[in-house]
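One protein chain is absent from this view; the other protein chains keep their places.
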Amino acid sequence: MKLESMYQEIILDHYRRPHHKGLREPFDAEVHHVNPTCGDEVTLRVRLADGCSENPTVQDVSYDSLGCSISMASVSVMTDLVVGKSLDEATRAYDAFLTLMRTKGDSASVMDEVEDVLEDAVAFEGVSKYPARIKCALLGWMAWKDATARAVTTKEMA
Amino acid sequence: MKLESMYQEIILDHYRRPHHKGLREPFDAEVHHVNPTCGDEVTLRVRLADGCSENPTVQDVSYDSLGCSISMASVSVMTDLVVGKSLDEATRAYDAFLTLMRTKGDSASVMDEVEDVLEDAVAFEGVSKYPARIKCALLGWMAWKDATARAVTTKEMA
Amino acid sequence: MSSPLDVERVRKDFPVLERVVHDDKPLVYLDSAATSQKPRQVLDAIDDYYCLHNSNVHRGIHTLAEEATALYEGARDKVAGFINAADRSEVVFTKNSTEALNLAANVIAWAESPLGLRDGDEVVITEMEHHSNIVPWQMVTRRTGATLSWFGITDDGRLDLSDIDRVITERTKVVSFVLVSNILGTVNPAEQIVRRAREVGALVVVDASQAAPHLPLDVQALGADLVAFTGHKMCGPTGIGVLWGRRDLLEELPPFMGGGEMIEMVTMGSSTYADLPHKFEAGTPPIAQAVGLGAAVDYLSALGMDKVAEHEHMITAYALDRLQAVDGLRVIGPRTAQDRGAAISFVLGDLHPHDVGQVLDELGIAVRVGHHCARPVCQRFGVPATTRASFYLYSTTAEVDALVDGLEHVKRFFGAPGGRP
Partner (left out) sequence: MSSPLDVERVRKDFPVLERVVHDDKPLVYLDSAATSQKPRQVLDAIDDYYCLHNSNVHRGIHTLAEEATALYEGARDKVAGFINAADRSEVVFTKNSTEALNLAANVIAWAESPLGLRDGDEVVITEMEHHSNIVPWQMVTRRTGATLSWFGITDDGRLDLSDIDRVITERTKVVSFVLVSNILGTVNPAEQIVRRAREVGALVVVDASQAAPHLPLDVQALGADLVAFTGHKMCGPTGIGVLWGRRDLLEELPPFMGGGEMIEMVTMGSSTYADLPHKFEAGTPPIAQAVGLGAAVDYLSALGMDKVAEHEHMITAYALDRLQAVDGLRVIGPRTAQDRGAAISFVLGDLHPHDVGQVLDELGIAVRVGHHCARPVCQRFGVPATTRASFYLYSTTAEVDALVDGLEHVKRFFGAPGGRP
């Protein structure tokens, strides 16, 4: 069944038992993103390591989300990939995920490039075949990107 | 040729040598009507007989017009039918002309009714087949009706 | 349960209903509230228009121009007849309901006193409006300084009119409401709202987008001032909508857009405007689309709108029964078929509608998921979105059965790992 290429067991697991869920203190920036076409929502906080490193560690990402299995699982998988990583590494994961989502289901050519970086998140490969769901899969990542940009700015101002 | 049912010789004659043309004094009311779809224009003046008759005589109708053969001929024919007539008679001609224009080329049923009243104006029968030209044929009549209504009001106010 | 329509014959008129999706699944189209499918008769009218008569309208005297004008204006006559307008010039063609409602909101706002909206005036809408009947009023009230207020919704998905006299006040200039909700299915009590609006001298705008396709619509009996609906939901093409308005009101209102067709006389310094309905139809109108809508109206009239309504009522009652027997399913909206249209929103346990819709699609069942452009309703019922099945004249009870079976499959799919197919 084609559908199972989207609803991989890994995705359903994250959906049923999301990681890093809940809003926590302290945080440097908080954003609220919505997917206007379907009403998915995520509130997401980012906490970067203190100090003035060019490449700080992503200390925590906490969130509260409402949405479909794809968007919920995606934000959960995302936190696994970025929390505890350096900002550069996390950004690499972000870029890789975007690349994967843009393949329209034809991911063979990029798999080599993204596989190592994305770990569990390669399970979202099948979602890229469903244009209407790509936004769901991206929601959490976009929120993270936005919150991180704000957190960096805040740190720089401080 | 079907076209000749519209461009009757009588119409072309009035077009080439219009009757009552030119703007004259005195007048009780003047109106300017246009056919917005094609730019036909007529400025038309009405003079009713003095006195407070319910049914005054149409003493003069003078006009200046710009337009196609149908609109120019129609206003010319119209003046022949209303100038010197009582307002009631003139209005009867107006009603008959409207009836004729509404037949969509199927005038047989109304011919008996309108023939005597309309004289030369029955030549416009063929125009009623051409929806876009009916407005041309009506332009002068509408202007006359409007100017007359104003003239009557003016007289009543006086 | 028997339908007054010969649905199998009706279905043959709709080419798309022969589609299969996902290789071999026959299409079960339960998304007519979003847009209806089109019968061959409508598609043929459009094709004939382009192949035989295509020309710009009104401004030409050549044969094609006269034919195109007659077809376009003929479509207006058909629509006027369909809604029982007193006068054909009360029918204004727009591109969709949304343009019709924006037109209404803007020209009312711009109008001279006493019509125009001013600081301190009030506009009343409802919490169950489609975004197209919310946002235009937000925009014009913001620009004019008027305030926007609204009726709430009861727990069973009806308008809460208990405080109607406090919501519609002497300062209310406009009351705009949806006749049939696209998300809840509710048919609203127009008479009561119109009566109160009349008492305070407010204009009444009705969004009939989900009414015109499904129920006999008589604008004179309705008693509103302006009524909007959209062609693509009533067997017509996309790109065409209708604003009906009372003639004397339309005459007083200023034009919305300026341009060709809508003028009487233009000089560089100023212009005067054409008579109704052209005053509100700037530019080359959606000619082929009006012709298509005319054919749609003929199609619906030939079936009989009372029969269409009866058929849908039957399907709705059947669907409500069967759906509410599904474990974990909660209908958002009236739970009986009384005063109710054929759009049924629901949530299934705590499954997100996206997931429900996706799995149904895999089975060939097309439902809509999301907020259905009525996000305040979702907020009111505390759900991020709903799944909506909506029926039309070609819908069958077998399709309802397929939906119910599909929902059981959905539950299994997302159930405990062991329960997955």
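For this structure, a couple of remarks:
Going by the order they are written in, the chains are A, B and C; count residues from 1 in each one.
Criterion: contacts are C-beta pairs under 8 Å (C-beta built on N, C-alpha and C of every residue); 3 or more make two chains touch, one makes a residue touch a chain.
The shown structure was predicted, so the numbers you read here are calculated from the model rather than taken from an experiment.
Remark: the omitted chain is touched by one listed residue; of C:S3, C:S176 or C:Q289 this is C:Q289. The residue touching the chain not shown here, chosen from C:P15, C:G74, C:G201 or C:G328, is C:P15.
Among C:S3, C:S89, C:S132 or C:Q210, the one in contact with the hidden chain is C:S132. Checked against the hidden chain, the listed residues C:H232, C:H311, C:R340 or C:K411 yield one contact partner: C:H232. For subunit A, the residues in touch with the chain missing from this view are 34, 36-38, 130-133.
Residue positions on subunit B in contact with the hidden chain: 1-3, 6-7, 9, 12, 37-41, 66-70, 72, 130, 133, 136, in rising order. One chain is missing from the display, and on subunit C it is touched by residues 15-16, 19, 21-22, 27, 29, 31, 34-35, 37-38, 43, 46-47, 50-56, 59-65, 95-99, 101-102, 110, 127, 130-136, 138-139, 143, 148, 150, 230, 232, 237-241, 255, 257-263, 265-271, 282-289, 354, 357-358, 360-361, 365-370, 372-373, 375-376, 379.
FYI, only the chains that are shown with their structure count from here on.
Mean C-alpha position of subunit B lies 46 Å from that of subunit C.
For this pair, subunit A with subunit B, the centres built from the Cα atoms lie 78 Å apart. Inter-chain centre distance (subunit A to subunit C, centres taken as mean C-alpha positions): 38 Å. Residue positions of subunit B touching 2 or more other chains: none.
In subunit C, no residue touches at least two other chains.
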